[in-house]
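Every protein chain but one is kept in place in this view of the complex.
Right, subunit A next:
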Amino acid sequence: MATTAFIYDAVRTPRGKGKKDGSLHEVKPVDLLAGLLNGLRDRHSLDTSKVDDVIMGCVTPIGEQGSCVAKTALLKAGWDERVAGFQLDRFCASGLEAVNLAAQKVASGWEDLVVAGGVECMSRVPMGSNGGAWGEDPQTAFDSSFVPQGVGADLIATLANFSREDVDAFALNSQKKAAAARDAGYFDKSVLPVKDENGVTILERDEFIKPDSSLEGLAGLKASFEFHGSLGYDDIALSKYPQVVKINHIHTPGNSSGIVDGASAVLIGSEKIGAELGLKARGRIVATAVTSTEPTIMLTGPAPATWKVLEKAGMSIDDIDLFEVNEAFASVVLRFQKETGVPDEKINVNGGSIAMGHPLGATGAMLVGTCLDELERRNLRFGLITLCVGGGMGIATIIERV
């Protein structure tokens, strides 16, 4: 029997607007992560020498986020030099992959205590600035029918007949839920304020949420991917979906995930190390799964990943009390609901990335924390976290509150 991987804590920074006028723009990725790691350490008076590994997702690991930002942040944070650091990239699944990998390390018995999370300062290291063969290398792009993922999101909506009104209404709902949750203090337990070297607070709470959003305001935004589509990407997508007349471009900055800066960290360990260090388990990782689907539409992975993880866990979809489905684009969540039948009341109950932003490499681990907090607040048992992922991949994790 494998060792149970317990979640001892899950923290994150607030999410700052990912632009020059965003509060966290002045903070270096390495400092944002180091600050969060030390916040975690201090909450538990953690003897960092007991940590085997620190795994951090980062989707744009170049420049100041490059060269294994996980270990660099550990050096900056002054953790025990025996702690190893590991940066990984599985596109938008990176943060959750870090958690899953940490759980697997602990479950295997080969490591005892691992920190998993992610960091993405999108205002400083722009999305896509690390290039990659998929979109940039002509032969690879031709061979794999590459299209930008926003076009895929619009294609999902077109195929399912989701209208602009549908996705805007979804977006508005996300804003309302997120604003209500933040204002009610639901996030306060896990959000560690970002402070400067003098201890002066730079950002205390999520700043991306737009509580004053309205359907009229959302309806006025311009479709983001119409131009990309017109360059020929629509035609590439339709070559795989020839039953479609034309792609209905309905995703805008208002109903897609926001560009933000942020970091996350989850402390995962065995029962034994918890006892040794006096840590109190909050939850456990029940099962994890990754899968992949048709890469051109790209964003249809969550439901297949969900079925896969449920099967691994020997559970049914009705056993899950709360779902966090990353709001990369509104249509991704709407499709997930259509495919799984999960009701509104169980899904993204405190809003999601449309309202709060999606710091690519960090989001997955943030969602673990958000889900666990809410399970505790509602006194529920099982949560499932899933994200759509570049390349057509999907990832899912089931957690149990203990």
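FYI, contacts are C-beta pairs under 8 Å (C-beta built on N, C-alpha and C of every residue); 3 or more make two chains touch, one makes a residue touch a chain; residues count from 1.
The criterion applied here is as follows: contacts and distances are computed from a predicted model.
Among the names given as "enoyl-CoA hydratase", "3-oxoacyl-[acyl-carrier protein] reductase", "Ligase-associated DNA damage response endonuclease PdeM" or "ABC transporter permease", UniProt records the absent chain under the name "enoyl-CoA hydratase". Among A:68, A:244 or A:315, the one in contact with the hidden chain is A:244. The chain not shown here is touched by just one of A:81, A:235 or A:344, and that residue is A:235.
Of the residues in subunit A, those that touch the hidden partner chain are 131, 135-139, 141-142, 145-147, 231-233, 235-236, 238-239, 242-245.
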